[in-house]
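Omission of a single protein chain aside, the complex is shown with its protein chains in their original locations.
Our next item is chain A:
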Amino acid sequence: MTYHRVLTRPRPQALRPNSFWLLGPAVLLLIVWTQIPFVLTLYHSFRRFNLLNPERQGFVGFENFASLLTDPIFWTAILNTLVLVGSVLLITVAVGLLLAVLFYQDFPGRALARTLVISPFFVMPVVSALIWKNMLMHPVYGLFAWIAEGLGQRPIDWLATYPMQSIVMMVSWQWIPFAMLLILTGLQSLSKEQLEAAKIDGANAWQEFRYIIVPHLAQTLSVVVMLETIFLLTIFAEIYASTSGGPGLATTTLPYLIYLKAFGEYRIGVAAAGAVFAVILANIVAIFVLRMIGRNLQGGRT
């Protein structure tokens, strides 16, 4: 409300501070290090530029894009990215929803238990890759191998046999807490009266969940899906520290491919073209998130 009041009753100009000096530095920094580099990425995507052979430079039109689009590796990377993001989304939203419902109720020691559940989110991605790759999934010394042997099974070399599934598991473990925390926040804004009324009308626990909680959470869930998509599209460290994109190309995602092209093959032009695709992919989702944030901004206080 305050927002509107100020808008409708502007202060005398003399009393308003010069917002140029207050906002300028922050805006300038963001322009210099995000907008200008992106424009340069666009520029490089139309040029030939190999760091190993820097003399041979020049404008090549859409050649970089064409060489990417006709390269099966690029399509494998796109597919891997979509599989990774899609699977992690499914798992984190489903498990996050269940956990949020569990932690919605009050029970002794809830704060401690919730703290333990969300801890994986604060673990450095490299460290979580090392934990999973070595101590849990290692085919000889790993805990999973030991459990498999105890059950009379042959131990599995997880990262070699099921590389993408293993990465999905690792990344899901890190992002379940994020989904759970957001959904829990959404649940807590659910009105108690509505639930009471449903109980009086004879709704059982499942019906209550299905017809009251889920619809209420629809907006929350869409925010979780969109924000997670944006963050998951940039997953890099987990792959770098566990599989390095392999075996073969099994876990090479778009960010990892761009990294390989730029810093492995030094092909700046092709890498820049890949980066343009990455930005387009992220923006498809970002537009919707920003629209939602904008709506909430106009709706008064947050």
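The working rule: a contact is a pair of C-beta atoms (placed from the backbone, for glycine too) under 8 Å apart; a residue touches a chain by one contact, two chains touch by 3 or more; residues count from 1.
The criterion applied here is as follows: contacts and distances are computed from a predicted model.
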{"item": "Identity of the absent chain, which is to be given by its UniProt protein name, from \"Carbohydrate ABC transporter permease\", \"Cytochrome C oxidase assembly protein\", \"Nickel import system ATP-binding protein NikD\" or \"Fumarate reductase/succinate dehydrogenase flavoprotein subunit\"", "value": "\"Carbohydrate ABC transporter permease\""}
{"item": "Touching the absent chain when the full complex is considered, from A:P37, A:G86 or A:P247", "value": "A:P37"}
{"item": "Among A:V83, A:L195, A:I212 or A:I230, the residue in touch with the chain that has been omitted", "value": "A:I230"}
{"item": "Residues of chain A in contact with the chain not shown", "value": "2-3, 5-7, 11, 15-17, 19, 21-23, 25-27, 29-30, 33-38, 40-41, 44, 99, 102-103, 105, 107-110, 112-136, 138, 140-141, 143, 146, 173, 176-178, 181-182, 185-186, 189, 219-220, 223, 226-227, 230, 233-234, 236-237, 240-242, 244, 254-255, 258-259, 262-263, 268, 271-272, 274-276, 278-279, 281-283, 286, 289-290, 292-294, 296-298, 301-302"}
